[in-house]
Each structure stands twice: as C-alpha cells, then as structure tokens.
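Down below is the structure, laid out as structure tokens.
Only one protein chain is missing; all other protein chains are in place.
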Amino acid sequence: MKIAMLGSGFIARFYADSLIGHRRIDKLHAVYSRNIEKARTFATDYGLPVYSDSLEEVVNNPEVNVVVISLPNDLHLAAVEACAKAGKHVLCTKPLGRTAAEAKQMLDMVEKAGIMGGYLEDLCYTPKFSKSLASVKGGSLGRILWAKSREAHPGPHSNWFWNKEQSGGGAIVDLGCHCIEIARNYIGKDVRPVEVMCWAATQVHPIDAEDNAIGMVKYANGAIGQFEVSWCFRGGMDLRDEVMGTEGTIWINNFLRTGFDMFSTGKEGGYVAEKAESNTGWLFPVGDEVNELGYNHMFTDMFEAIEQNRDPFETFYDGYVVNAIIDAAYASAKSGLWEPVEIDDWRGRTDDNHGAKFAEFDEQYYLIKEEILPHGERKLILKDKKTGEVIVRDL
Amino acid sequence: MKIAMLGSGFIARFYADSLIGHRRIDKLHAVYSRNIEKARTFATDYGLPVYSDSLEEVVNNPEVNVVVISLPNDLHLAAVEACAKAGKHVLCTKPLGRTAAEAKQMLDMVEKAGIMGGYLEDLCYTPKFSKSLASVKGGSLGRILWAKSREAHPGPHSNWFWNKEQSGGGAIVDLGCHCIEIARNYIGKDVRPVEVMCWAATQVHPIDAEDNAIGMVKYANGAIGQFEVSWCFRGGMDLRDEVMGTEGTIWINNFLRTGFDMFSTGKEGGYVAEKAESNTGWLFPVGDEVNELGYNHMFTDMFEAIEQNRDPFETFYDGYVVNAIIDAAYASAKSGLWEPVEIDDWRGRTDDNHGAKFAEFDEQYYLIKEEILPHGERKLILKDKKTGEVIVRDL
Amino acid sequence: MKIAMLGSGFIARFYADSLIGHRRIDKLHAVYSRNIEKARTFATDYGLPVYSDSLEEVVNNPEVNVVVISLPNDLHLAAVEACAKAGKHVLCTKPLGRTAAEAKQMLDMVEKAGIMGGYLEDLCYTPKFSKSLASVKGGSLGRILWAKSREAHPGPHSNWFWNKEQSGGGAIVDLGCHCIEIARNYIGKDVRPVEVMCWAATQVHPIDAEDNAIGMVKYANGAIGQFEVSWCFRGGMDLRDEVMGTEGTIWINNFLRTGFDMFSTGKEGGYVAEKAESNTGWLFPVGDEVNELGYNHMFTDMFEAIEQNRDPFETFYDGYVVNAIIDAAYASAKSGLWEPVEIDDWRGRTDDNHGAKFAEFDEQYYLIKEEILPHGERKLILKDKKTGEVIVRDL
Partner (left out) sequence: MKIAMLGSGFIARFYADSLIGHRRIDKLHAVYSRNIEKARTFATDYGLPVYSDSLEEVVNNPEVNVVVISLPNDLHLAAVEACAKAGKHVLCTKPLGRTAAEAKQMLDMVEKAGIMGGYLEDLCYTPKFSKSLASVKGGSLGRILWAKSREAHPGPHSNWFWNKEQSGGGAIVDLGCHCIEIARNYIGKDVRPVEVMCWAATQVHPIDAEDNAIGMVKYANGAIGQFEVSWCFRGGMDLRDEVMGTEGTIWINNFLRTGFDMFSTGKEGGYVAEKAESNTGWLFPVGDEVNELGYNHMFTDMFEAIEQNRDPFETFYDGYVVNAIIDAAYASAKSGLWEPVEIDDWRGRTDDNHGAKFAEFDEQYYLIKEEILPHGERKLILKDKKTGEVIVRDL
C-alpha cells in the first residue's frame, strides 16, 4: 500500500518510523505540511518521492491508497473531509475530534464514503496491552470491576497543544483519550459508558486549559473506569494501567519501570535517553519506543483490515465514543456533577446487567469470605439471605 | 510505662508484638476482652499478669498508665469514656469513631480530662512514610499538587467488619481512614480539607456497605488528595502511595513489591507467607511486617510524647478530621455531589492560598515550558500575560 | 528476499513468526525437516509453497536466496556446507558449532564461498540490549569493568538438548553462548578474551552434561565477563544482564520483571502465559516475546546486511569466538584451572591495555575517593604516589 502522511511533526515522525521499520511492504509515498520546508525535510529524511503544502494534492495523488492524519486536532475534520471526497482510506491520530460533535461528523463522512476510518489509538496496540486484554477476554481476571489508566509527563512538546482552541482542551483531551479507551477495552467495548465525574485544575502552567485531572467513568454493568492525566508530573513519562477483576489483577508499566535501569555520572558525556528529564543519575530508558508504544502493531492491524475488508481493532466509532466521554468529563469538571455520556448512535449492548452476582454458599446463606487464620484454622463468614445477619462458621 | 490492652483480636496482637519486640522498657500489663477465654489466652501468650472481661477493672488497674484500645469501632467511644474518667492516657486504633460526631465526643473527653489521646494511625509511621514526609517537608518535591493512597485486599478477617452497624461502613471507613490521613500529611495537616467527591459500590460481597470506593478530597490550597480502597482486590495486600509535586515525585510500595521475591513449587510444603493468597508460585513476603507497617515507630512516638508532655504525631484531633472527611465521602457517594467537609473546630490555617504560582519568564511573558528537542535544540514556550497568546522562541 | 528454513521445531517457529510479523517484504519460501510430516505442517501453518525432507533440495531451490538454519547443533556443519556449495547466504542459529573446531570450519566455508554467514544471536539484538550498548559505546558508563549475563530456566523443551552428543554439552553450550556474547559486546568485540575459569555441575537432572554453571572470562584490557547459566531454575525464564563501568551501571531484565504483572486465581480457566510454570498466582508475562527477544531486529539487520553487502552485527566469526570461549570453559570445568582461549585467527586489537588508569589528584597524590560525610563536610582520601601512604584531607 502507498501511504500519504498529513503533517510532519513529532507524531508524524513516530508514525513514519514504525511504517519504515522492519522492512515493511507498505510504503510512505507523500507528505503534506502547511510549511513546505518541513514537508521537504520530512520527505528527504524518509525517502518519499512526493511532498507538498497542498493537502488536496497529497490526498488526491493517484498512487496514494491510504492517508495518515498527524495534524493538530483542529485540522482533523477538514482532512477527513478531503479523504472522504477522494475516497481514500483514512487513519487519524488521537483524539479523533476536539468534541464528540466533530468526531461524529468524521464518522458519518467515512461511513457515507465507504472508506475505512482507522483510529490511531496506539496505546490499545502495545504488546503488553494486547496480551493482557487477551487474558481478560479469556477469563483470567473474572468479572472486571475497575480499570484505571494513568498518563502523566511534564507537558507536551509542541506549542499548539498549549492553545485550547487548537487542541480542544488540556491534559484530558491530550492524554485522557488514551486512558479512557484503555479502560473501555478492559471493561468491554460493548458496555455502555453512562456517566462521568471529573476533577480538573490548572495547577502549574499559565494556560487556560487543565494541566491535571482525574476522572471516573461509570459503565452500564457497574464497572468503573478511571483516568489520571497530568502535564505536571516530574520524572519522565508515567504510563501505567491497573485492572481489578473478581479473580485477578493486572499491573502494567509501559515506561519508567520496564526492566531497564541505567545509572550514569554523566562525566563522559554520552547518550541521552529520550523523555528522561536528565541524562545523569538513575535513568529508565525504554528499549524500542516505537514498539513499546504499539505503533508497529497498530499499523499492521490497520493495513490488514483494509486488505481483509474488515474493521480495524480501533475505529472512528471508538474515537467518537471516547470524545463523547471527554465531553462529559469537561462538563463534569465545570458543573461538579456526574454528567451523562451522550452517544447518539449506541451500537453496543443495551441490556444493563448492573448486578453484582453474590457468591452462593447454600440455600440460606451467601458466602462473604473464607478466611485462613494465622495458625491454619479456616472459617467461613456467611450472610443470611433473608435476615442479613452475618455469621461465622469454623471449619 | 505499664500498658493495658482493650481487645484481644488480630489488631491487639499486632500491637502487642510491637510493644514486646526489641526489648522495650514499656510493658504490657493487663488485657480486657469481652470473652474471658480470649483474654486469658492473650495474657498467657504475651506474659501479662492481669486479664479480665471487665473493661473498668482493666482501665482502673492502679499499675496501668496507658490504655490501648483495639476494639471494634462501635466500642471506641465507651472505652475512651472509661479512660477519661480514670484519667489514663489513651491510644485508640483507627478509625477513631464511626462518625465525626463520635470522634468529636472522644476528642472533647480527652481534652477535658487532660489526658493524652493518641490516634494509632500506624501507616503514618512507616519508615518509608516518615522518610518521604521529611523529604516533602524539606522541599524536595516543591509544592504538592496531588497525593494518592491506595489500600486494597480481598476483605477483612474479622466478621464484625462486615457488619455496617458495628464498623460504621465498609472499605471507606476501614481502609480509607489510612489513605485520607496519609494524603493529608503530604499536603499539610494545617491545610483545610474543603470538599469530597466519592464513588462507592458493593461490587462483589453480599453486604450492605461498600466493598470498593474511590474518593477525591479538595484542599483549600488547591491540592487534591485521592483514596482508592477495596475489599475486592486479588493478589494479597496492595498498599501504595503516590505524591506529585511541582519539583518531584514519590512512589511508595509497602507490601507486594518491596525487594523480596520468592518462588516455590510448594512440593515440599513449607512456610506460608502472611497475607498472600497462596503459598506456591511467585510470592512477595514482607520482611518484618510489624516494622514495615509502622507499629514500632508509632508506639515509640506515643510513649515519648507522654513522657515529654507533648502531642504525638497523630492525635485524636487528627482522627476527628479524618472522620469528618469520611462523613463527607459517604454523603457524596449517596448524593453524587461534591460534599463539604464539616469541621466545627478547625485549628489549622485559615488563609486560603488557592492560586497556582505561574513561572515568570519576564515582564511580558509567563514560561509554559522549556523544551529540549531530539537533536538537542532548545525552545521556550511562552504565554503573553495580557493577550494570552502562546509563542515559541528558539534558543 | 526468499528464505529457506532448515528445521521446523520450536526455534524455527520463533524465527518464522518474526519473519512474517509486521508485513515484511522478505518471504519464507521453503522448509526442510528430517520428518516430512513436520515439514508439511510447518509449510501449511506459515503458508510456504515448498517443503521437503531433502536438505539439498531446499537449499538448492532456485528461488531461495537465503537459508536459515534452525536445526540441532550437530547438524549445523553439514547444513552450512550445503549452503556454501550452493552459494546461498546462510544464517545459523546459536551456538554456531558444538566446538570451536566445528565453528572454524563453517567460518572458513562461508568466507571461501563468498557468501554471508550471519550468526543468529538474537539476544544481542533485543531492544534493551541495543539501546544499552549504544549508551556504553557513547561513554555513559565510562570504562567497562565487568559485564555479567544470566540465563536460567527449568530446562530445554526439546529432547535432543539433553543428549550431549547432539548438543555438544549442557547449559553452557545452550545458554552460555548467549551470555558470553552479550558480555563480549559490552566489553568490546575487539578486546581479546584471554582465559576462562568455570565451575559446572550436574546438580538435578540425570544427564551427562552440566545443568548449572558459572564462568568468568578475563579480557586483555583487564575487564571481566561473567556468565551464570542453569537448567535448574524455578519460576520461569530468568534473563538478566548487569554491566559495571567506572561511571555507571546497567541492569536489564528481559523476562520476569518487565513492568507486566498479573495475578489470577485461575478459577475461570483462562489464558496461559508462556514459559510461566503455572497459570495461577502472580504471573509475569512478556508483551511481545518475539520482539523482546530480538528476533525482529535481528532479521532486519541480516537482510539489510545482505542488500548492503556489509557484515551483519553478529557474524560467523563472532560465533567462532564464542565457541572458543565455551571450549575453554569446558576445559576449565574439568581441570579446575584458568584455561586459555584458543583463537587461531584473532582479528581484534593486539595491544593489551591492561592497566587501570588511576585518578590523578596532583603531582604527589592519587585520588582514592572524595567523601561527603553525613553532616555535609567533605574530605579527600589520597595516596602518595611514592610512599603509598594513605592520607585524609578535609575540605
């Protein structure tokens, strides 16, 4: 497949690295940047035959099959529109829109045009995430009760992120989109997110948007998703997930503690580990960042989906649902209330299976807990189904 | 000092272990239990001359200087009353009361009687906590933005915990009291907790109280405390704290990852590590549990406080503030609203210093961020104080 | 490039997974197995047009450009001979030979035939290894003093490993080949390995070869390489490296602690994590095993080397040096003496720069250490160059 890249900044280069790495059959063919110089540099660095500062020219290039959007958030809609018009498959970086309304427009465009809309949510493609999700789906954790994802670092590198108009918000829209979709996958994409409570504040930076936020997302089956996002974290990039099920637990650390520790006095200069705040003292580099962050696996899925004429693992619809949750989070941060998640077009389950299933002991009792005491004796803590009385039975 | 123990259960034994360990000059002298058999066993196990099923008898024993309350939550008030009447210093296990109203009564009693009321919040005395708090107070983390504490395990061992009437609630009152006071210490005990948002649910156990909850506590200076508590966690006892400041980060793991890993096939039987859910596979024991959980250091502070006629590090007033926050958490879990923390008798700072201090760049600009790019170039992201415009300046 | 696979067992499948993953331009074309059934199954599973139980047929298939040897150790020599005769580039799994003599024959064959001999030492291509080696080469660790690599697990899966005749030995030849080459890379491939001391024992399994061994390799510049290998380890696959330099430290954990922790009661069945000894309790899966073990990056380097007509990062010459060190290790395990490493054809540096460079303080003194005392005072510990006297100077 021949690919056009829209954008030539930090994320475009990350995408290009994963598209070129490991001798892929898919080729980057053209690049668009608003700044022709940047487009030229990008084309030179990655060996692309075509570059331009005209988005239409790039999208409509006859050799291009697929378009990758790595532009600032406020330019996604127009870019998707151009792809839809040209009938080219489109892969859009996260978040899909600045709002659910924008995302819904993009979703409608690709569905109407009959092209594939792939949502480039790389963190739902990391090797650790994929394997852990398989475990969850396979039942290793039982019923999922809580899924938390945390992303925090000292703030974004590109200036447009700091402009609320362009980005659509602060840490929530920038980092929360990852965390929300991670939790949603663990809980189940077919389970409806119902309402959101969010705290957000501008604690450190002189900006209009939030630089620190915590949110809780209630799902129709009683599970809870949680996101913790910050542009105020010191120490590098903190990227961790936790899942709690009735039968198990998952802890994932994607960055700062991955089994790679380095100490350097820095006396002899030397190599700087990326995203670290320093190149001396204890450092925690990541082996192959592009792989650990899921880019390789994401593009593999996207291109196979196109060839196999199936949906990719992360679609524009997923991006739209995430935007709807983000909208509710912003509303809640403002109102201080649990705010409903407005999804016009819910495609998942509609039976709300709220109830926790209590463990039966016998006809009369529920089992609260079986306890092993320090000296090895065992006891049962039971609850009478009718009277509610809690009793203890030694074994 | 001669000490009376009220209660003879799990926590009483933990306390006794730390009072006896390391050849202390302070001696356990008497024990009370509602069940005379349990009192006798306890007295035998720890070599106490006096045991009784009369609380008054034990409290009023003339040799007793200090009373330790390790009774179920619903019996704290009456026990404190007996101590106040007898004029004996009293150390009470956590939570102080089931409600702030109960806690306030206890606080008033000890203050009126002129005795010391020590709040046995052991997790604010762990070696890791003490050293990290010293770092925070010393400025290593700058201004504290967020402090989170998590305590989760598969549920309590004693049956009275499962009875809401006796315990005063579920995981929030049982585990949240720890987490709340940990975060409050990091943020500053003199900073007023203002309001609380809490989600709570009964997800797994057939009980009336919550077995899973997440709460956020807003402080007057704009910092946020967070607690995550659960009786549904699988894998042992999860006890972790995280603190985020403008200049640094703290991560503490008190139990499951402390640098002690063991794998056993279990084929040859062998020793069971406490609190683990199993004695085969990968296990994560804690070296000296009594020490790691802060009991030694807590009692050392309490007895020295009595001798030096000073307040201990954790007082009945602290216990009362914690109960007030818990009350607000329960109110919020019910109403879905941010609920105010009602403290009749606030003794801390009253100047609400909400504002984040933005980093000045020069007269015209705030500094948003200084960025080091992959190839070593540096740039400044600045914000115009008047126009709000974000600009980039290369260095 | 079109690739022939010789062998269809465990390692052949690992290779095939990495050759097929991520939409590579290089294609597996043919497979040889001594067992035609296994060859057929392999061809079906990976979509290969050609399979055979004739090695010559596969190697000489006109479409095949490159041959990958994933056969038992005793069959490497004959397979390399066939490739040399056919003039096909050959990539051989580790260890290259059972002995240095065998490895030398293979090296001579490929050099004479003018084909590329790639040594498939995947652990020298893992993302963590590559990045840490770049740091070492960049000077972050100063002068390397010691490099240790450890590989231990409960024993190999294929039966031929347990037959000393076929494999050439036990844990040393199976696992030590990795560890030796890892340490050699950190210390410098151009630094001559001089002599080896090795302890080896058969501690658990009823076999002729060793199932546990520790070795030390002295290098001409005074650095020391260390390997720890075992088929007796319980708890999964232990794969760790440590490097000590004058200015820094590296710790790498490739398997059991990579930031992915899972606990499962196993009650609901579920997914089994590979290489774990169990699927309940605390488990430590690896995200993308093929990537973490370096297979992707290894084949990328190999094919690019062929195209660019350059040496790959790991060559048959490297394999030969490793075999020479293994020979010395076996000799030492038998004799109890430091045994010389016999390399006929040393291609690295011949100046033996043994000496540690001591830190100068001034004309009269060396600096032993600058010490910061608990209260912040600083002192210098110095040694008189002539008299050897150690003195202390307060600062």
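When the chains are written out, they are named A, B and C in that same order, and each has its own residue count from 1.
To be clear about the criterion, a contact is a pair of C-beta atoms (placed from the backbone, for glycine too) under 8 Å apart; a residue touches a chain by one contact, two chains touch by 3 or more.
As the structure is a computational prediction, the values presented were derived from the model and not from experiment.
Student: Check the whole complex and report which displayed chains the hidden chain contacts.
Tutor: The undisplayed chain, in the complete complex, is in contact with A, B, C.
Student: Of the listed residues B:Glu57, B:Asp261 or B:Glu370, which contacts the missing chain in the full complex?
Tutor: For the chain that is not drawn, the touching residue is B:Asp261.
Student: Where the complex has a chain not shown, which of C:Ile20, C:Leu75, C:Ala101 or C:Ile368 is the residue touching it?
Tutor: For the chain that is not drawn, the touching residue is C:Ile368.
Student: Taking the full complex into account, find the residue in C:Ile214, C:Met302 or C:Ile343 that is in contact with the omitted chain.
Tutor: With C:Ile214, C:Met302 or C:Ile343 as choices, the missing chain is touched by C:Ile214.
Student: Using the document's contact rule, name the residues of chain A that touch the chain not shown here.
Tutor: Touching the missing chain: residues 234-236, 263-265, 277-278, 280-284.
Student: Pick out the residues on chain B that sit against the missing chain.
Tutor: Contacting residues on chain B, toward the hidden partner: 21-26, 126-132, 134-135, 138-142, 247-254, 257-271, 273, 279, 285-288, 291-292, 296-297, 300, 303-304.
Student: Over the whole complex, note the residues of chain C touching the chain we left out.
Tutor: 145-146, 152, 154-155, 157, 159, 162-163, 197, 199, 201-208, 212, 214, 216, 218, 222, 224, 226, 230, 232-235, 238, 244-249, 274, 336-338, 356, 358-359, 366-369, 371, 373-374, 381, 383, 385, 388, 390-392
Quick note on the criterion: only the chains that are shown with their structure count from here on.
Student: Same or different: at the chain B/chain C interface, is the fraction of residue numbers used by both copies above or below half?
Tutor: same
Student: Averaging only over C-alpha atoms, locate the centres of chain A and chain C and give their separation in whole Å.
Tutor: Centres of chain A and chain C (C-alpha means) sit 36 Å apart.
Student: In whole angstrom, what separates the CA-based centres of chain A and chain B?
Tutor: 33
Student: How many angstrom lie between the CA centroids of chain B and chain C, rounded to a whole number?
Tutor: Using C-alpha averages as centres, the distance is 49 Å.
Student: Counting only residues that touch at least two other chains, what does the list for chain B look like?
Tutor: Residues 234-235 of chain B touch two or more partner chains.
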